[in-house]
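As you look at this complex, bear in mind that one protein chain is not there, while each of the others sits in place.
Then we have subunit A:
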Amino acid sequence: MNINQLAVGTANYLSKELALDTSKIDTLRFGLEIIFAALIKGITLVTLAHLLGILPEVMFAMACGAVYRLLSGGAHCNGYWRCLTLGVVMYLGAGELGVFLKRYLSTDFLVYSLLAGYFLSLLCVMAWVPGEVPFKKITNISERIKFKILSLIYLSLWLGVSIIVVHYASPSLAIAGLAAVINQTISFSPPGYKTIHQIDRLLAGLFKERRCPANGADC
């Protein structure tokens, strides 16, 4: 069973039990799909990060990448299990990278790396944000400018917090955050779309999923 089918089944059951208006079923399915997706991904990511001993790094990477992604858009997978695989691998990879590289990078070099990542992301935001997403096309110029400005403000906040983290907390956290921000910048750039769609196609052979409409009798 895929997450879409689970949400459709739950929405149909709840609407029947509570005698809800049928026009609300699809909205309920949408909300449930978001909740289920977040819960499964959150539990999987936290459990694996804890088992690998990189929970703080992964949580910091998640905090850095997640808000940036909400504001900037980017490439998506077509199925939830492919999304889960790719997302978990990316955030665990960022955490592992942080733990591995902290022994080799000096504080000065790390600050210069953060600045380089910041300016590179700044240019990419100005060029490509908001990245196209499957169900929300932002064509209105003022909306596009709004998300560009919000992304730029967010990047500046991230840089400030990361520099503080390098000096007063652990450099491994800042490296993991930098990796998450670079990953997200790549995901809304044209080469990133190509790469993520190729990975999505590659994973499609492993996880075969399909969406079904609310009230879908064949699901």
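Note that in this section contacts are C-beta pairs under 8 Å (C-beta built on N, C-alpha and C of every residue); 3 or more make two chains touch, one makes a residue touch a chain; residues count from 1.
Here, contacts and distances are computed from a predicted model.
Enquirer: Which name from "Heme exporter protein D", "Cyclic lactone autoinducer peptide", "Glycosyltransferase RgtA/B/C/D-like domain-containing protein" or "Protoheme IX farnesyltransferase" does UniProt give the chain that's left off?
Expert: This omitted chain is identified in its UniProt record as "Cyclic lactone autoinducer peptide".
Enquirer: Identify the residue among A:Leu52, A:Ile138 or A:Leu152 that touches the chain left out of the display.
Expert: A:Ile138
Enquirer: Could I get the residues of subunit A that touch the absent chain, sorted low to high?
Expert: Subunit A touches the missing chain through residues 3-4, 7, 11, 14, 17-18, 20, 23-24, 26-35, 37-38, 41, 65-67, 69-77, 79-80, 82-84, 86-87, 130-131, 133-136, 138, 147, 196, 211.
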